[in-house]
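Note that one protein chain of the assembly has been removed; the remaining protein chains are unaltered in position.
And now, chain A:
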Amino acid sequence: MDIYGETIASRLMLGTARYPSPEILERAIAASGAGIVTVSLRREAAGERAGRKFWDLVRETGVRVLPNTAGCHSVREAVTTARMAREVFGTDWIKLEVIGDADTLQPDLFGLVEATRILSDEGFKVLAYTTEDLVAADRLVAAGCRVLMPWGSPIGSARGLNNVYGLRALRARFPDLTLVVDAGIGVPSHAAQAMELGYDGVLLSSAVALAGDPVKMAEAFRLAVSAGRLGFEADPLHPRDMAEPSTPVLGQPLLGQAVFA
């Protein structure tokens, strides 16, 4: 998976919040094979740098850290958090979230475009949490974003891919851009489906963190992402309306006419 010119071996990104313990988080990261983990600066800190010990534990896993602006409800808040994240984590990557609705946590696309422009101008490499909206995607790209992270469904809802048609259209519109399905994935088959659509990766958080056995679920997602990607690369069959025998049918020369007899 290409993130601003860097190749990341795994197509799975993992959130780090709400695990039963940091020890289980560490084992889940290992089992998932994730190449990138996201860390929330705002919610987990309650003051600048106050989450240092936890961040150290995350860093010790050796996996690349992608700070996010989770919980930010305005452009200004998101931009300030991004700047703080660059200082704390020494990275210009930022997973940009500007939340527009407190109940559905859906992104404020207008604020997102504005914040993307500000941060891109300051040299940030923005990974934007967005919807599957094509026009918003165009504007984000114009503002300098090279990694789009459309939602599957609302954050934490575990509803999977709500708008497969829209996600397919987004993939078709931006064949060369890195696209990662971000929110709403609940079970491994959702992740596999996103990969089968040709998405470059998926980001999961509560699906693993809140599972009864997060480590086992992390492993399940590793396999699902891998299976979905292989399925996409192998150029799969597409649905058709009639049966097509997988072995030649003998003795039925008028196959297909029988139904009219």
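The rule is simple: a residue touches a chain if its C-beta (ideal position, glycine included) is under 8 Å from a C-beta of that chain, and two chains touch if they have at least 3 such contacts; residues count from 1.
As a convention for this text, contacts and distances are computed from a predicted model.
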| item | value |
| --- | --- |
| Protein name, per the UniProt record, of whichever chain is missing from view ("Septum site-determining protein MinD", "Signal recognition particle receptor subunit beta", "ABC transporter permease subunit" or "D-amino-acid oxidase") | "D-amino-acid oxidase" |
| Touching residue (missing chain; options A:G15, A:G35, A:G51 or A:G201) | A:G51 |
| Touch criterion as defined above, residue of A:G5, A:G90, A:G212 or A:P236 at the omitted chain | A:G212 |
| Full-complex contact with the absent chain, from A:G100, A:G156 or A:G198 | A:G156 |
| Interface with the undisplayed chain - residues on chain A | 20-24, 26, 43-47, 50-54, 57, 156, 212 |
